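And now, chain A:
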Amino acid sequence: MSKSSLLELEDVEARYGQVKALHGVTLEVAEGEIVAVLGANGAGKTTTLRAISGLVSRQGAIRFAGKSIARRSPEATTRLGIAHVPEGRGTLSGLSVRENLRLGAYVRRDRAGVREDQGRVLGYFPWLEERADQQAGTLSGGEQQMLALARALMLRPRLLLLDEPSLGLAPKVVAEIFRIVAELNEREGLTVLVVEQNANLALDASSRAYVLEVGRVALSGSSPELRRDESVRRSYLGY
Partner candidate 1 sequence: MLLAFDWSQLAQQTVIGLSSGALWALLALAIVLIYRSTGVVNFAQGEMAMLSTFVAWSLVHHGLSFWEAFFLTVALSFCGGVGIERAVIRPVERAPVLTIVIVTLGLVFVVDGIARWAWTAETKSLPNAFSTRPIQVEGVAFSIQDLGNIAVSIGLVLLIGVLFRYTKLGLALRAAAINPEESRLLGVRVSWMIAIGWGLAAALGAVAGMLTAPALASFDQNLMQPVLLYALAGAVLGGLESPVGAVVGSLLLGVFVNLVGTYVDWVGNDLRLPVALAVILGVLLVKPAGLFGQTAARRV
Partner candidate 2 sequence: MKRALGIAVWLLAAAAAVAVFLVVPHLVSDFHSRDLAGAGVFFIAIVGLNLLTGYTGQISLGHGALMAIGGYTTAALVVHEHWRDVWTIPLAGIAAGIVGFLIGIPALRLSGLYLALATFAFAVAMPSLLKKFSGLTGGSQGLSFLESSPFQVTGLKGTVTVFGHTTTANHFLYYLTWGIGLVGLAIAWLIVRGRFGRALRAIRDSEAAAASAGVNLPLYKTLAFALSGVYAGVAGSLFAIQSEIVNPLSFTVLLSILIVVGAVVGGLGSLPGLVLGALFVKYLPSLAGHVSTRPGAPDFIYGAAIILVVILLPGGAGGLLRRLFAPLTTWLYTRP
């Protein structure tokens, strides 16, 4: 494992009750990278992110910035600077846009920093300002995804876990979201681990990728490499 690894998973297993969903996943994400996790439905992509955050019972080594987080609860993982945007956005529907954003910075103590980030976030998503008092549940799918991203940024995270950002969204919206993620990665060095069913998008947006099958890493490599790979092309890119 390289020294600049921000996130390392070694032989991670995870189960839902009696059912094992991950059978030993090994991957790493270096600081400043965008890494994608691909795979079919049920391959364990979402479970991998949930294992990192601590939402599912897991075994195996999980290290963040060198320190083990394998025993940490989701609340504690967040406090380390890992922002997790779950599948389906996780919008807090009963609350306003403004309140959702405030909650993004819930664990932070530095008032000045939070205000600064608020400004930055509004820079990326200017429309949030005028909709500040709107009920978050009434936003469109794409808007909710952007709100979720904005909320995650309010944490000033070191690592962003993005779960199926394209799910249920129109292509134009999805493209915009990935554009913003790329910009954040370039400008601010935000490290991203993105889980995507849409392999095309994911391989475009990332520098490296892993392909999961039945709870295990089946393939890994740089994104251009994987794009050229026969099996990936046939199973996930459709040609």
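How these were chosen: all candidates are chains of the complex that A comes from, given by their letters.
Here is the rule we use: a contact is a pair of C-beta atoms (placed from the backbone, for glycine too) under 8 Å apart; a residue touches a chain by one contact, two chains touch by 3 or more; residues count from 1.
It should be emphasised that the depicted structure is a prediction, and the values quoted were computed from it without experimental measurement.
Every candidate listed (1 or 2) is part of this complex; the one in touch with chain A, counting any copy, is 1. Within the complex, the chain A residues that touch candidate 1 are 53, 55, 73-75, 78-79, 84, 86, 90-95, 99, 102-104, 106-107, 151, 155.
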